[in-house]
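Every protein chain of the complex appears in place save one, which is left out.
Take a look at chain A:
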Amino acid sequence: MKKVAISVYRYNPDVDDKPYMKDYTLEVDEKQDLMVLDLLIKLKEQDPSLAFRRSCREGVCGSDGVNMNGKNGLACITPMSSLKGRKIVIRPLPGLPVIRDLIVDMSQFYQQYERIKPYLINDEKTPPARERLQSPEDRAKLDGLYECILCACCSTSCPSFWWNPDKFVGPAGLLHAYRFLIDSRDTATEERLDDLDDAFSVFRCHGIMNCVNVCPKGLNPTKAIGHIKSMLLNRAV
């Protein structure tokens, strides 16, 4: 057995005046490389007051985005061996209001997602009898976009989103915006671009690329944002 030192951000607004870091020690099997979520579950056995979100525990649902040793990621697919340093430090995703411990209020994140109209819009008069077909090439354009699980790791690592979460759509929302902009079955491209053509929604992205660095699904929001910028520019000139 080896000892693992873990420091966790704690805040319960009902009893605490302000947030604090609580230190724990866990005994884990020498040969075992646990995921951070497993550590959190063990900690909760030790201290049932600890609160965090999780559901699928295999990187599919996007519930357990947290900040581990300074980097956002999904606790369930982050092995403890990947975290450098003598201590594991776990904090909530940065930039969003904390509800309790590692649980953040994602409302602003979802509002930005809602704003880009994340659904297919098609105004053709006669809908096809069965389904809207796409060529394999058109379908391929959605790869690298549709896989997003809305975990918010990217948007909460983006400084532009920290400073203007009410105006800048953020990497996750923009990835989805592009997903519908290039969908061959969507007919609202112009309206969608009109809604993004201000100084904040898209253009607050300065290409810092924190989003690419943290995405647990290996997606590239910066590239999608670049495509949106080109679409807006092509339309303007």
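As a convention for this text, a contact is a pair of C-beta atoms (placed from the backbone, for glycine too) under 8 Å apart; a residue touches a chain by one contact, two chains touch by 3 or more; residues count from 1.
Definition applied: contacts and distances are computed from a predicted model.
Candidate names were "ATP-dependent DNA helicase", "Amino acid ABC transporter ATP-binding protein", "Acyl carrier protein" or "Succinate dehydrogenase hydrophobic membrane anchor subunit", and the UniProt protein name of the unshown chain is "Succinate dehydrogenase hydrophobic membrane anchor subunit".
Checked against the full complex, the one of A:167, A:185 or A:227 touching the unshown chain is A:167.
Against the chain not shown here, chain A presents residues 159-160, 163-164, 167, 194-204, 229, 232-233, 235-237.
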